[in-house]
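Structure incoming, see below.
Apart from one protein chain that is not included, each protein chain of the complex appears where it belongs.
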Amino acid sequence: MSNLITYGAPTPDLSRLDRFLAVRALTERLAAPLSPEDQTVQSMPDASPAKWHLAHTTWFFETFVLRTHSPSYRAFDPAYEYLFNSYYEAVGPRHPRPQRGMITRPGVEEILAYRRQVTEAMVGLIDRGNDQCAALVELGLHHEQQHQELLLMDIKHLLSLNPLKPVYAPRRDGGDDETPGGPLSWVEFDSGLTSIGHDSKDFAFDNEGPRHRVWIEPFTLATRLVTCAEYAAFIEEDGYRRPEFWLSAGWDCASQRGWEAPLYWQRDGGRWSVFTLGGLQPLRDDEPVCHVSGYEAAAFAKWAGKRLPRESEWEVAAADVPLTGNMLDSGRLHPAPASGRGLRQMIGDVWEWTASPYVAYPGYREPPGAIGEYNGKFMANQMVLRGGCAATPADHIRTTYRNFFPLDARWMFGGIRLAEDLR
Amino acid sequence: MSNLITYGAPTPDLSRLDRFLAVRALTERLAAPLSPEDQTVQSMPDASPAKWHLAHTTWFFETFVLRTHSPSYRAFDPAYEYLFNSYYEAVGPRHPRPQRGMITRPGVEEILAYRRQVTEAMVGLIDRGNDQCAALVELGLHHEQQHQELLLMDIKHLLSLNPLKPVYAPRRDGGDDETPGGPLSWVEFDSGLTSIGHDSKDFAFDNEGPRHRVWIEPFTLATRLVTCAEYAAFIEEDGYRRPEFWLSAGWDCASQRGWEAPLYWQRDGGRWSVFTLGGLQPLRDDEPVCHVSGYEAAAFAKWAGKRLPRESEWEVAAADVPLTGNMLDSGRLHPAPASGRGLRQMIGDVWEWTASPYVAYPGYREPPGAIGEYNGKFMANQMVLRGGCAATPADHIRTTYRNFFPLDARWMFGGIRLAEDLR
Amino acid sequence: MSNLITYGAPTPDLSRLDRFLAVRALTERLAAPLSPEDQTVQSMPDASPAKWHLAHTTWFFETFVLRTHSPSYRAFDPAYEYLFNSYYEAVGPRHPRPQRGMITRPGVEEILAYRRQVTEAMVGLIDRGNDQCAALVELGLHHEQQHQELLLMDIKHLLSLNPLKPVYAPRRDGGDDETPGGPLSWVEFDSGLTSIGHDSKDFAFDNEGPRHRVWIEPFTLATRLVTCAEYAAFIEEDGYRRPEFWLSAGWDCASQRGWEAPLYWQRDGGRWSVFTLGGLQPLRDDEPVCHVSGYEAAAFAKWAGKRLPRESEWEVAAADVPLTGNMLDSGRLHPAPASGRGLRQMIGDVWEWTASPYVAYPGYREPPGAIGEYNGKFMANQMVLRGGCAATPADHIRTTYRNFFPLDARWMFGGIRLAEDLR
Partner (left out) sequence: MSNLITYGAPTPDLSRLDRFLAVRALTERLAAPLSPEDQTVQSMPDASPAKWHLAHTTWFFETFVLRTHSPSYRAFDPAYEYLFNSYYEAVGPRHPRPQRGMITRPGVEEILAYRRQVTEAMVGLIDRGNDQCAALVELGLHHEQQHQELLLMDIKHLLSLNPLKPVYAPRRDGGDDETPGGPLSWVEFDSGLTSIGHDSKDFAFDNEGPRHRVWIEPFTLATRLVTCAEYAAFIEEDGYRRPEFWLSAGWDCASQRGWEAPLYWQRDGGRWSVFTLGGLQPLRDDEPVCHVSGYEAAAFAKWAGKRLPRESEWEVAAADVPLTGNMLDSGRLHPAPASGRGLRQMIGDVWEWTASPYVAYPGYREPPGAIGEYNGKFMANQMVLRGGCAATPADHIRTTYRNFFPLDARWMFGGIRLAEDLR
């Protein structure tokens, strides 16, 4: 068992300090199976090198917390301010994103030393109980958890480009207790005026609020995710060759990029295999389809005679769902077949594409300062995805959580749940 | 006066036949000032040659009406079915859009003959009172009116690329009765559950319905459009060089394309000039700013400390506004300064960028058949614009009308009206 | 016969004035079958609109002759200096080449008027016998003859993009006197020190001189051009799918552009057709293959176990060949099968790709002034082609003539003659 990563189960009653240390340590455990070579390369402009994630999450604490609230703190290396800024224009100039993979130095060892210095300084600060920056520390931890998932997405993409199809971590299946979810069934929801969005005192990102009223028309929601077998039927029925199912931009995108199946699927003779963080695996029929773009999700739904849920519908349906599921702490690192009864797989497994573009909620205001760049400026040409995935830290998800990606993105763990109007 | 185009005032009580003939004739009048050379060239992939518009609007009637409902009709040229199909996959293969400008033959004369044959056949059909296709004819006329506006947008773009800055039609100003609208004022709107969308028996595009309930938070709306003087102040205050005002994708877009002002603005010494369908003109301070992208509209609004209205807000505000304004029939072909009092310029002048992505209304279903491709498949990565512009035929607008363009589009007549949350 | 173009047979004893008028008139006859629409469009960045050729050849006389040597001459339109400059940096700024197709105004009629004014002014100048500029006029006429061929190449490319496959001029075949040339035979040439390049007092372009010594190794040259049947055999033997025949850059180019046959060939069922200036025609086996790139020419030669000739070899072989062949004046506008005996088709039919990059001859110096930009600055990444083609004016060719194109160019009339080392 010593070569298995422990991904850390969330314990809500951790002290602030312990939680800080747990999040920091998990990032390093996620990078541990990767060689310095693996941690250095950027596989595409949208992805970042693993060691960049290690450094950037550290830069966040150094820049936004230590520099302001810890007067005696001395920067590890002044050049890092430039090198590891992601997109905060207010902080100053930054290294261009598509060039992140060119930064072979500092190497992994130096970045781990950087992490140690910042973690130690942060421990001192948290010990001193500086309440002023507690919110910033909390934000920094959620930021780091986002990058934990990004690190896994990015490294999966990189390894997939290697003809040797390397294994990041041996696959862990759920074992005998998994029984396929059976045929698709539906839950109905009534119309009415309701509210969505975050409003408690617990942490949430700015884009989850303010809580506000929305009118919901009656709808039904599938009780489980679309499976690989169902998606394969779409492929068999020429789903990728029939424009009538596709958004016009989706049709162009799929044609230009030669898409014929989800990302990471490959046909070996008459059978499908799928590249996973556990290496190349035979496709399992009852697993949720994953790594589809929003265009493919929409085309599948139209082929199926259904539609994607709106984010308000999803949130209404999720209101009573427990915050548990197949997430990072399961160590599976891959979506799992549905099991049990009722509305399942809402949390974990795959991020569920919605029909809702990512826009500000009524009354939304960006926070002041550099932190204001966190979410608002990305509200263009992206769609909302909901529910977390098998690579999301378990204590990082909320039913109000709004993830967002462009319609053509496939490298995150994105999947499909169907919905339909009720008349 | 003989060299002036008459753009046709709408008379709501026209017979169906007279309305058909009036729309067809106006298209030809709009092309009349253009040489065969002008009518042939495609200035960019998004634009089409003027003679393509003449042919495609005719193809629509031939393909969707005559072929089905007029058994004795013989196609003008079977090749046209391929050449002048815009994007209807269900009709069959089509000439690639970016290649429309390569089709020098058929020439303008042949296309006018094509128009005459189809118009005559349609007159026979309408005379016979075929009720089955009355809805299709109506759709065909609204389709042709859309292309009347596109023809003007496209020809403006083409002529703007000519260093000689040619005049499409001599500029007609409004004369002495125009008095500047004064400082910006605001109208307030209460919160509440209301309905938007089309529901009468009159014609509307499928995307305008179904009428459905929405909750509105309290807001205010500017009583007039943003002027060129106001937009010039944004430029003077380095609006194009300060990322804090911009959506991230907008900042990248503006940087890559080197935007420093609206499309068609050029600085001559210390003054701005603007290219219009009446040639190059000194910029007029009190005119609405026009030919800005959605990115620029959003950046301006943020600089101004306001925001863009949602489409539901705009529609609620427009409910009581008369359907009159500076539209194609004024012959001005350019937005005009605000005059009068109260909520002005809602109809005509410029299409107003909203903060609402273009998505299906709850309960929306695409019509069956090829006509179903009219709107639904474009619901991705576009924003809604409202209210019509100076190039829109006056009887073509409705307060429920949803125009849509990508955030980076600038060649349509797009402008800005500000809104703000009310607390 | 009245609808046939007369392409003008060269009469060497024409007076300077008559020759001037004959060249100018031929350009206009070449444009006559084209509508204003045809004359306006630019089909790709390498090509120019027909009316641009009409204007630019006129601009040459206006700019380099009239402006300097005719003090009373008044420019037709000062803007034309900018609009119709091709690449002469010394003359001042110019309209970007890829934007030539955007200039719908001036139209064809205005450009013909421009031609008339400049022609008349030139007639006056030539009448006055201004010897100072005789060389410039001569250069201007050869320049215009180059553009006559370019006009035909460019219009062929444009018309080929039209699915209607329009006819520029009805095809004229050579009739009964054409007998196929039989199997390929070879002429041998000895080694020795010889000279190539222009050195008489007759006109030649600067790049044809100075005449200089070269050492020639023994070689043989095919007595005729490679035929379509021979090239089809290369295709049948998977020539386009076997990298061993190709230059590395040629393989990449052909793969990326999806080349599977010469430009303008298309397979209709089991047979090849070829687009010509006379429309789409069945491919004729004994015609020379045409519209191949230098990459294809080199791959074919390697497949055939031969090589392309060097330009020095070609010129040595051509020394005793009469300057006659299938050129523009035949009106055929397409290469013709070989007939007769001995070394044939050296002049006319197709430009023959050589193995020689286009570089300066030893001792070459660019002429002073703007005219110096005529040739020298293009001596990079181009290959020499020799011998003229079916679209070359008959009095425009010389055995020292060096045409040049990049290896990937296919829209000129380029073909293949094989050579081989003799040991």
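Order as written gives the chain letters A, B and C; numbering starts at 1 within each chain.
In this section, contacts are C-beta pairs under 8 Å (C-beta built on N, C-alpha and C of every residue); 3 or more make two chains touch, one makes a residue touch a chain.
What you see is a predicted model; the values in this text were computed from it and never measured.
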Omitted chain - touching chains that are shown: A, C
Selected from C:M122, C:A355, C:I371 or C:A409 as touching the chain missing from the view: C:A355
Hidden partner chain, touching residue among A:A135, A:L161 or A:L193: A:L161
Contact with the hidden chain (one of A:A25, A:V41 or A:A204): A:V41
Touch list for chain C against the chain that is not drawn: 87, 89-90, 193, 212-215, 217, 243-244, 246-251, 295, 298, 310, 355-357, 359-360, 362-363, 377-381, 407, 421
Residue numbers in chain A that touch the chain omitted from display: 35-41, 43, 51, 79, 82-83, 95, 99, 101-108, 158-159, 161-164, 166
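The rule is short, and it goes like this: only the chains that are shown with their structure count from here on.
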Averaged-CA centre spacing for the pair chain C and chain B, given as whole angstrom: 46
Whole-Å separation of chain centres (CA-atom averages), chain A against chain B: 39
Between chain A and chain C, centroid-to-centroid distance (C-alpha), Å: 59
Residue list for chain A, restricted to those that touch at least two other chains: none
